[in-house]
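The complex appears here minus one protein chain, its other protein chains still in place.
Naming follows writing order (A, B and C), and every chain is counted from residue 1.
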């Protein structure tokens, strides 16, 4: 018991210190690295709070994609940002009030969290689990009970891709500081494992922590590794652009097709008939994972390819 | 018995990673900070494995597997995307040596 | 037999721990990037390797044991190739390894050709 308290305390102190470094440290690169380590510790916190699904997603997205995005953005930014004075003189006294407001918000949040009614929807979900076609509760909520949220989430991602691509052509990568023969070797060794692990996560999603999002994020991280070694030239070719866009939208399209099919058959939007639920959810998961992987790669290009 | 042992080991590893995190703050080069992050990520994998064994949660092994798989991504990004600035102009390179 | 294996596995895990301590000690105390890299890879390969082996010995099924070994294998690949990547880039960026002639690498040595 004392041990688990020591563990929690260490985690909390580490998180606060890393957040401090991320936010108020003087060195930009140290801030980015601190944030990446912050993500690692968050995964441990999710484990402590018995949320292995979130730990998986945090591991796949935080360690893989967010870190990669931050590091590559850092390499493209000027080394020292031009100093800009954000505060006008009359705003200076407001700083203290803003600090006080943030502190009060923290206290208020703590108090509200303490007072919220505790028995959540666990019992309702458990009673409906049999009708959803999957055996794992979080997957059931994500893809069946609250499928609309997930549909909109995929739409948000697609919108973000559209925003990133609308900014201009894809940025050309720099040459590394020296020849790195280890990098293609790394890609060759790891790539089959990326495919294997994401297929495994996808398959596990129906009955245990896993599912389309971690699987797609892992596949996307593997794709980022491919982009690093310039091994996906087809992405920049004119000929493949239409196909690329179709694949990017595949998850959303599959979701919409299922939702509209539900509307036609049962009369309710997103009502999946129970006998069809398991195969349909599998189809949605495969399409969504593929789309998410491609969208992660699309983010990483920082612009539209093939232009 | 083994449960307590593994929990103690996990706590020790976490504290040890905290000591290593001093390097992130201290530097002096970017590579040093990256090395500290790598040490912490290895420690996190070990902690996850030990916790998974101690609390009998097989799902944690999957999380550790993901971390191990993605550990290389950060390093590869760092050397191909972040440290490339230094190659091109000498002033940035000189700066990085002190930095 | 199972009892013996459990003891053996716990012993392996315990042997793995000092490598992590040595890794972070080296990271904090060693004088330059290359030496710290050297200390760190011991924790990555041997420390995690022994822990994985110790847990794999006690694993309930063959699949679980193989998963532990797969994690070790992945870390071996990532850590060793990552170490060469970082060392090669550091060398190319002009961080000179510490030698008896040039006692510290954190201050640029005056006779290096780049300091024109």
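Throughout what follows, a contact is a pair of C-beta atoms (placed from the backbone, for glycine too) under 8 Å apart; a residue touches a chain by one contact, two chains touch by 3 or more.
What we mean here is this: contacts and distances are computed from a predicted model.
Undergrad: Can you pick, from "NADH dehydrogenase subunit 4L", "Sugar ABC transporter ATP-binding protein", "Heme exporter protein CcmA" or "Autoinducer 2 import system permease protein LsrD", the UniProt name of the chain not shown?
TA: "NADH dehydrogenase subunit 4L"
Undergrad: Using the whole complex, pick out the displayed chains that touch the missing one.
TA: Output: missing chain touches A.
Undergrad: Which one, A:32, A:225 or A:272, makes contact with the chain that was left out?
TA: A:32
Undergrad: What does the interface between chain A and the hidden chain look like in terms of residue numbers?
TA: Counting over the whole complex, chain A touches the hidden chain at residues 8, 12, 15-16, 19-20, 22-24, 28, 31-32, 35, 38-39, 42, 45-46, 48-51, 53-54, 57-58, 61-62, 65-66, 69-70, 73-74, 76-78, 81, 83-86, 95, 98-99, 102-103, 105-107, 109-110, 113-114, 116, 118-123, 125, 137-138, 140-142, 146, 149-150, 153, 156-157, 159-160, 163-164, 167-168, 171-172, 174, 213, 292, 295-296, 299-300, 302-303.
Following the convention adopted for this analysis, only the chains that are shown with their structure count from here on.
Undergrad: What is the distance in Å between the mean C-alpha positions of chain A and chain B?
TA: 20
Undergrad: Which integer distance in Å separates the CA centroid of chain A from that of chain C?
TA: Those two chain centres are 29 Å apart.
Undergrad: Hey, how far is the Cα centre of chain B from the one of chain C, in Å?
TA: Centres of chain B and chain C (C-alpha means) sit 11 Å apart.
Undergrad: Counting only residues that touch at least two other chains, what does the list for chain A look like?
TA: Residues 176-178, 180, 183, 186, 190, 193 of chain A each touch two or more of the other chains.
Undergrad: Where in chain C do residues touch two or more other chains at once?
TA: Touching at least two other chains: 70, 74, 77-78, 81, 85, 88-89, 92-93.
Undergrad: Along chain C, where are the residues that touch chain B in the complex?
TA: Of all residues in chain C, those touching chain B are 6, 10, 13-14, 16-17, 20-21, 23-25, 27-28, 33, 36-37, 40, 43-44, 47-48, 51-52, 55, 58, 64, 67-68, 70-71, 74-75, 77-79, 81-82, 85-86, 88-90, 92-95, 106, 108, 114.
Undergrad: Under the definition above, what is the set of chain B residues touching chain C in their complex?
TA: By the definition above, chain B touches chain C via 2, 5-6, 9, 12-13, 16-17, 19-20, 22-23, 28-29, 31-32, 34-36, 38-39, 42-43, 45-46, 49-50, 53, 58, 61, 64-65, 68-69, 71-72, 75-76, 78-79, 83, 86-87, 90, 93-94, 96-98.
Undergrad: Sort out for me which residues of chain A touch chain C in the complex.
TA: Of all residues in chain A, those touching chain C are 176-180, 182-183, 185-186, 189-190, 193.
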